[in-house]
Structures are given as C-alpha cells and as structure tokens.
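The complex is shown incomplete by one protein chain, all other protein chains being positioned as in the whole.
Our next item is chain A:
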Amino acid sequence: MTTTQEPTVNAPAKPTAGYKYIGTDRKRVEDPRLLVGRGNYIADMKVQGLLHAAILRSPVPHARIDSIDTSEALKIPGVVAVLTGEDCKAHMNPCMNFGPPTIAQYPIAVDKVRYVGEAVAVVVAESRYIAEDGVDVLDVEFSDLPLVTDPKAALEPGAAPLHEEHGSNLAYERTFEFGDIAAAMADADLVVSDTLHWGRSAGMPMETSGAIARPGNNGVLEVYCNSLNFSYLQFLVAGALKIPSNKLKMQPVAAGGSFGSKFTAHKVPTLTAFLALRTGRPVSYVEDRLDHLMNSDHHASDRYYEARMGFTKDGMITGLDIDVLDDYGAYLQFGTGTHGNALSQLTGPYRFRNARYALRAALTNKCQQGAYRGFGSEVHNWVLERLVDQAATKLGLAPEDIRRRNFILPEEFPYKIPGGNLYDSGNYPAVLDKALGMIDIEHWRKEKARLREEEGRHIGIGIATTQERSVFSSTEFWFWFDEPAFPITSSPESATITIDPAGAFQLQLHCQAMWGNSPETVATTVLAEEFGVEPETVNVSYADTSRALPGTGPGGSRFTVMVAGAVRGASRKLKKKLIDIAAHSLEVSADDLELVDGQVQVVGAPERSLGIPELAGSAYFFALNLPPGMESGLEESHTYDHPYTTLPAADRSDLGVFYPIMGHACHIAVLEVDPDTGQTSFLDYVAVHDAGTVVNPKSLGGHVTGGAAQGLGSTLYEELVYDAEGQFKSSTFLDYLVPTANEVPPFRIGHVETPSPYTEFGIKGGGEGGRMVTPSVVSSAIDDALAEYGMHVQQLPVKPADIVATVQNARAGQ
C-alpha cells in the first residue's frame, strides 16, 4: 500500500488568470427570501392533520426507570399517544452509531437514563400546548444509580458503569507515536509543559433541530428535517426504524444555523419518524431551547490535557507530547473523530517530526459530544499555541519570531506531517506579515508600555498562527480502530444541472446544505463562471433521498471545495453537449467552437453563434436536428470525489492523507483587562486567513467574523455546566451566554490567497473561520496584559472571577 501516491483523480486545470464571477463581492442569492421572512424553516411548514410532540426529560443523571404512568396524560382531550423506551425497544433498532457497538443509543431512553435531559417519554397531541399539558401529568418512578460527572473519577476502579455491556467507562483508548518523542524531549534545551482544560460549549444555533414525518403514498414515510446532512446516511435511519431504505424519503429543509450542532443530528428525525410510524399520522417535533441546550444531539469538546513541547535554545520545536482525556458524556455516536481532526494538523504550521498523541475517551453522566465548528481541531490549535507562547516567554523570543522560525516554508509544499496527513500548499510568513502590517504591532507595543506607565491600564497583545484543515476524508473516522467495522473511503458531493426548454438553468444539489452558509451563492457563482450567465438567474433546489446522488453536505469546511468540483464537472459535460449540438447545426467542427457569455460561437468569428435558448430548443423539441445518436434533453450530473486521499497503513504507523486542503490564519488581538473586575475589552483585532482562491471575499469574511465571535464565546462566556450531582446548570440563555453585539469587537479581516494545487479553481475551505484561532489569541492577550500578576490561562472559558482571583492572589503574595 502506498501512502504517498500522487492524486490521480480530479486533478484540476491550472487556474486561468482572471475570473468574471469568482473572487468578487457578490450579493448572496439566498438573501432575498430570508429578508422577507420566508426562510422555509422546519417550523414554518404546515401539514394537514399535523400532530405535535413534546418530551419529558430526565430530572436525574443516572437511574433505572421503574415505571411510567401515562394514564392521566391520555385522558386529556387532544392527546393522541404517549411513547416510551419500551416502544423503542419493541419496534426499533438502536440509532446510527460510529462508536463501539456496546454503547447503544435510542431516541427515548431504554431501561435507564444516563444524563439529566435524556428523553424519558414523548406525548403526541393535536397541538404543542396540549402535548406539553400531557408531559406535565406523566408519573415516572426512577431508582437512582451512582453517578459519575468527573471523567478522571469515571475511569477509576469501582466507578458506576454507564453502559454495563461496554464493561467500563473507558469508551476508547489509543496512543499514536510518530518519530521518537523520548529522544526529542531528551535532546531539547527547554521542555515546556502545561495542564489545560477546554470546557464544554456548543454550536447553539438560533434555530433548534426539528423534523416533520408524514406517512405518504405507497407506504413511503416522508421525513422533512433540518439536520442530518449526509444523504448517504439515510439508510442508517431506515435501519433504526426497521423499514426498507426505499420506503424512507428524507427531504432536507433549510436550517437557521448549525455550526456542527445539526451535523448528523439523528435523534430528532429518527424520533419523529418513529412517532409517525407508531401513530400512523403526520407528526412534528421541534426542540425548544431547553430541549436543545440539555439534549441536543451533541455538546462539543470537553478535554483535559497534560501537554509537553520540546525546544532548542534557538526556539526550534523538537517534539510534541500530548495526553488528552476527553469527557465524551453518556454516548459516543461519532466515535473519536474529533481527535482525528486534531491529528490532521498535529504539528500546526510548524516544522517538527516527533509527536505522541495519547487519547482516553471517558463516559460520564452528561449529554454526548459531537461536532462544533473546528470538530476538535480548534482545541488542539489552542493547546499548541499555549505551549509555543510559554516557550517564547521562557526563551525571550517575540511571539512572531518563534513562530516564524518554525514555519514550514512555501517551497516545502506539499508537506507530509508526522502521522501521515499532507499539507497541500501555504505561505505562512506572508499571512503573518500581512497581519503584523495591518495592526502596526510596534505602535501597540509602545502604547501598551505608555498606557501602563501613564494611565495604569493593562493592555495585552496576543498573536496566534494556526492551521485550518479543510475537506475531510472519511478515513479519519475509522483509522482509530485496527479492525474497523466499516472502513469507508468515500466523501463525495454531487450536482445536477438542467437547462430547461426555454434555456433557463436549474441547479440541483444533493445534500442538506443551507445551514446559514452560502451553498447556493457558491454553486451558482461556479455555474456562472462556466456558462457566463448571471448567478441570480439560476434556480437552485435540493434533492430528496429518493432522488439524491451521493452527497456528504457541509462539514469540516468541505462544501465550497466539493460543490465547486461537482458543479464544474457537470458543467463540462453539459457544455460539451451544447457545443456538439451547435457544431452539428452550424456544420463546423466542435473543436472550432467555444462557449462565451451564454452563447456557443465559432472561435475568431463570434457572429456565427447560437444562444443557449436556441440550443435548448433543439435539445428538447427537434430531435432530427441533433447529431446522430444523441439523446434529447439537456441535463448532466457529476459526482465529485475527494480530490486527494490515501489509505492508512495497516499498522497505523502512517494514517494516510485525510485532510490535505490546508488553510492557515493569523490573528492578532490588542485587549485591555481590568484587573479589579476581570472585564475585558478589545482595542484592536486583525484576522488574516488564507483559504486559497476566494470565491466571495465578503461571504468568507462573514464566516471568519462569525467564527471568531463563536471562538470568543468559547473563550470568555459560554459553558455548559453540570454540577457535582450531575444537575445541568445551563438550561436557559440567561445561563448559557451567547455573545451579543456588545461583547463582539469589530474584527478587521484580511485575505491571503495561496491556491490549492488539488482542487478546482484552487479553492480551500474556510467555513470554520475564526473559531480555529480566537481562543488562542485571546488567551495569549490576557496572559500578556496581566503578566505582572503571573496570569496564565489554563482553562476555558476564562471567567472574570478567574482573572480577579489570580490578581488578588498575586497581590496577597507581594
């Protein structure tokens, strides 16, 4: 098996100079409908005879369910049914699961509950109001079990097991070592170490997850939902429901934000489908905010690190040694894929060859973990940058200098990192230089000293340089296991372009795509570039699973790259057909024709041309005008596979290429901290990103900004808290603090473009944006502002009380 093969598929043509549509700030084609309030979200759908569901959620963290008395609920006029885990056990298989099969999950708890908020019973009624009345009068008796909320305690002998069949609360354990970490540390002049905790937050979109399921014609169950992006995972939902896959039709519905929280969020559509099957009637279930906060399909990373990094006296990194314990909560739907993401950029933008990564995944009485913008790689970025900052301080190097010394240089790409992933291209010094130039770092360093001296203010400057991997390959989900059950290697995206008989364009996408990103803007921009028609004139639709070609949807900053490949591939096929029809009609060779601005013309003689409407007319209505053997119609599809992925080695000494389209970013923040209150405020902030060829700078800037705001939330404000008794303490937006316009500063955005050699147009992903960087740069700036008090951020979020405590302790010791 080779792990360094050259890409043989999808190698793009070299970018041509100058695009007409790509690379300019264009208005989004999604926006007009959203601006008049017609986003067509799941809760906006009206269906005749629709019933509504509400859920009783567990008030206890770990308990056997002894009995559920539904009699009072069923007496309420309008209550149609009450379903419990007993119904799931009798009529369902466990839900889709990419973790160990010994950790099974149902959409309603079976036999016992494992965290506060898990579904215990579902009331289906004629309105949501009546369903909630029904929930209020359910009587449930629980026998409490010993609980575990601390992941370290969960792994100790004698800890109460969450899943008896699994044996212990150690869901998974594995250590990878690449190079020689012992030698790297022994040879280092300086070894820095740190104990770090990244706290639990979540994507927390303004719209929750929801689904409507309706028994349709011919025994087909129709499910409309705003989650579950993989059209190719539909068969797993059918499997859980015990129905044939062709009797389950899932239709994607636009979502009001996801940020990972709706990425393969299977509970809501699976449960709603089950309710419709059991009642034989259309049913809607839309989470309310309490449902979503405590029992969304997943919260995000909750990790405890012991991390070490070796350096020479010149500041060159010799190796990285990570021990990470991840508090995964009660289930493990995604396996440990969030750590696969960390391994894809294990060494960050830096050139060193020795690394060890030891992972333990613990089960505790909390909601399970899953995707949130960064998918776990943003956590690794933070750990890496914490260690580099510490070394810079100890070695007396400026933060930009220690980074610059270790950068992989532009001429070294493609660069294969320890572990096997490959970085396609980059220009890290250019990104750093642009950021330093935008913020005028020397000015702020002088200001910092002056304001401390003259006004007693505490200003900190933070710098972080990080990777933003994009376009995942599905091998990262299973290379953890020596004998994976389903070692999938596909992660495709598809597009279908139809020119209708009047010459107008229809573009169909084959995945759950509109989550607040700009899938239609990107896809129509690429189509426009190919055909020379205005993007706004193209109509976009989304296939349901009875029709869908292979599609994987947004996730891991893949969609722009992948849909561009799919649309361009379909465009090439359709352009060839247009040219062949024109060649036949004009009686010239196809080689002498080109498609320019929506018409096929003779090269050098543009007056001899046929417009797309004329060619479409021939294609649909004048078969005798078509070249012999050509089929009528104008429709082509293309499925674009991952542009560059290789298999892991059997012994996992090399994990293969699985995330090669490598973006990069540098953020610099100037932050003021009040040592007496712990309040922080930004004086300036620049964010420079390299996402390869930029399709729409304004849209990418929006993603960088939105991601940075979320990163700020994870750094300073947002925390999903369970107390020692397992009670959930963050059940409203008054407890879980999403940053408002008062907390988020203006970010000044810059772009550097280093095209990918492997993707169409050289595009790289950029959707996860600022959240990959903000936690690092804000932690760094807080430390810098309060260096005189020995401030050292080791836990996120950093709360004002943490800052004040550090300052007070330092003052008490003086």
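Going forward, a residue touches a chain if its C-beta (ideal position, glycine included) is under 8 Å from a C-beta of that chain, and two chains touch if they have at least 3 such contacts; residues count from 1.
Keep this in mind: contacts and distances are computed from a predicted model.
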Looking only at "ATP synthase subunit a", "Branched-chain amino acid ABC transporter permease", "Carbon-monoxide dehydrogenase small subunit" or "Cytochrome c-type biogenesis protein CcmE", the name UniProt gives the absent chain is "Carbon-monoxide dehydrogenase small subunit"
Among A:Gly516, A:Pro535 or A:Gly555, contact with the omitted chain is made only by A:Gly516
Missing-chain contact, candidates A:Ser143, A:Ser193, A:Gln679 or A:Gln794, resolves to A:Ser143
Of A:Asn218, A:Ser589 or A:Thr732, the residue that touches the missing chain is A:Thr732
Absent-chain interface residues of chain A come out as 27-28, 30-39, 41, 43-44, 56, 59-60, 63, 66, 72-73, 75-77, 129-130, 133, 136-144, 203-208, 255-257, 259, 288-289, 515-518, 698-699, 702-703, 705-710, 732-734, 738, 740-742, 744, 746-747, 770
